[in-house]
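Removed: one protein chain of the complex. Kept in place: all other protein chains.
Here the chain labels run A and B in written order, and each chain numbers its own residues starting at 1.
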Amino acid sequence: MPPELLRMIITAVLVVAFVFLNAMILGYMERKISAHIQRRPGLMEVGPHGVLQLIVDGLKLIGKQLVVPEGSSPFLFRLAPLLSFAPCVLPFVVIPFSRKLQAVSMDVGLIYILAMTSINVVAVLVAGWASNNKYSLFGTFRSVAQAVSYEIPMLLSLLAVIMMTSSFSLEGIIEAQKYYWFILIQPVAFIIYFVSGLAETNRAPFDLPEAESELTAGFHTEYSGMGFSFFFLAEYANMFTVCSIATILFLGGWKGIPLPFYDYSGIIWFLLKVYGLLFVMIWARWTYPRVRFDQLMTFCWKYLIPFSMANLLITAIMVKII
Amino acid sequence: MNVKTDLRAERGYFGELWFGAKSLLIGLKVTLKALFKPIVTVQYPREECDITPNYRGHVELVFNPETGGCDCIVCGMCARACPSDCITVKGEKKEGEKGKTLTLFSLDFTKCSLCGSCVETCPKSALTYSQDYNIAGFTREEFHYDLIERLKRRHQQPLAAAAGGN
Partner (left out) sequence: METAKEQAAQYTLEPATDIPKSNHYYLNMGPQHPSTHGVLRVLLEMDGEYVIKAQPVLGYGHRMHEKMAEHKNWMAFMPNTGRMDYAAALPFNHGYAALFERLCNIEVPERAEYIRVITSELNRLVSHHLWLGAFLLDLGAFTPILYTFDDREQVLDILEDITGSRLTYCYFRVGGVCKDIDDKFVERTRAYIKRQRERFKVYNELVTGNIIFLKRVEGVGIISPEMARRYGATGPVVRGSGIAYDIRKAEPYSVYDRFDFEIPTGTTGDSLDRYLVRLEEMEQSLRIIEQALEQLPDGPYLGKVPKKLKLPTGDANFAVEAARGELSYYLVSGGGDMPYRLKIRVPSYSNLSLLPELAQGMLIADLVAAMGSLDLVIPEIDR
């Protein structure tokens, strides 16, 4: 067997395994943190402090029937979860977890990741349309409009960093942060990116596509069993991707205090930073009410885009001068 | 209670941004504080709250240690006072005894609205409230209580258990 093929297979297995593991860790984190924020213990029953609960939940979801509602388009209905899940796995291939832990090194890694994360919208669109449910359709309207408009400030804020490093390669951007993290000189870009990331991953306070009190469950109202859990996995995988881009571009990626096995131990710093950001995401979710749809758009067009434009302009001038 | 800032003030473009960012950070502070505070809930089947002695559960007959039974005189006041007709009282006249003896006191707890009329009307104070709140069952017949039976069980089982232990 050629070594390149072997490498690809191992990578694929590891990446998919990591996506599932990540969903379990995040699911556990979310439920534990929300519980303690609300002054209750949360998961306690399965395993010590409920650590095995997510495995049991997963088994339950696998065992459940996927109900296809009457009047829906069965093919699209079944396709949507897969369409949502598959592109979420792909970005993991290019993420540098440490200096040598990267499956594929790509010159345009950042663009590749952003392209892959955008496909999720199509899945939501298909899911909402195929469900033949008005609430699902509402969720879809909202999700598409939200994702399309928040892509703009997201890209503009990242562009500021790319201007400074003149590289789309993730390793190149990490190398450029040898002496200081970019969050120190690009705080505005970081905040804009993080807020847009929240919106992009449909997390509260921007969780309009699945707004529970308005749309029951939004675009995945009709999904059960594995259909639902693929959306769930995709959401958590997307959150991880968004936070890892933030880490790579603004927090120095896997760089930190050098540990033994320098080429590989960077993964510890990387995961610490990513899960730190994910903690903030979860923390925000359990604090704020949900914004309204038009306010979401107003915020994007009135605040995020002008600020990211101004930030880009200032960065461009500074780069030219220095 | 007073909210110090004017909530409806026109804040302008940057004022709104400043006000909003500040309020969001304050919100995060509140939840972060709560994250490190002890939990307030009780893990129910593992731990239980102390129930107040005034708790009004379903009705029970009062045990009279002198007679070894209850004080009920089968007057039927409780059954008449009950708004949902869930009490059935029957008694019979026994030879050589004054008044009637209780033979059946059944409570259909599925209908009971826990108002306490029966306890209040009982002329002999032979009824009281149960402290039992862990009530669950699979059939509705499980909630048709025979209170005489329950009284016997309550007061004989501890004795029997003590005797068996010796």
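As a working rule, a contact is a pair of C-beta atoms (placed from the backbone, for glycine too) under 8 Å apart; a residue touches a chain by one contact, two chains touch by 3 or more.
The shown structure was predicted, so the numbers you read here are calculated from the model rather than taken from an experiment.
The chain that is not displayed touches the following shown chains in the complete assembly: A, B. Touch with the chain omitted from the figure is made, among A:Thr11, A:Gln38 or A:Asn132, by A:Gln38.
The missing chain, though absent from the display, is touched by one residue of B:Lys29, B:Lys90, B:Lys124 or B:Arg140; that residue is B:Lys29. Across the entire complex, the residue among A:Asp57, A:Glu151, A:Glu171 or A:Asp207 in touch with the chain not shown is A:Asp207. Looking at B:Phe63, B:Tyr129 or B:Phe143, the residue that reaches the missing chain in the full complex is B:Tyr129. Although one chain is not displayed, chain A still touches it through residues 34, 37-40, 134, 138, 141, 204-205, 207, 211-214, 216, 286-295. In the full complex, chain B makes contact with the omitted chain through residues 1, 3, 5, 7-8, 16, 19-20, 23-24, 26-27, 29-31, 34, 40, 52, 54-56, 81-83, 113-117, 120, 129.
In the analysis below, only the chains that are shown with their structure count from here on.
Rounded to whole angstrom units, the spacing between the C-alpha centres of chain A and chain B is 48. Listed in rising order, the residues of chain B touching chain A in the complex are 13, 17, 24, 27-28, 30-32, 34-41, 43.
Listing the residues of chain A that touch chain B in their complex gives 33, 35-41, 44, 283-284, 286-288, 302-303.
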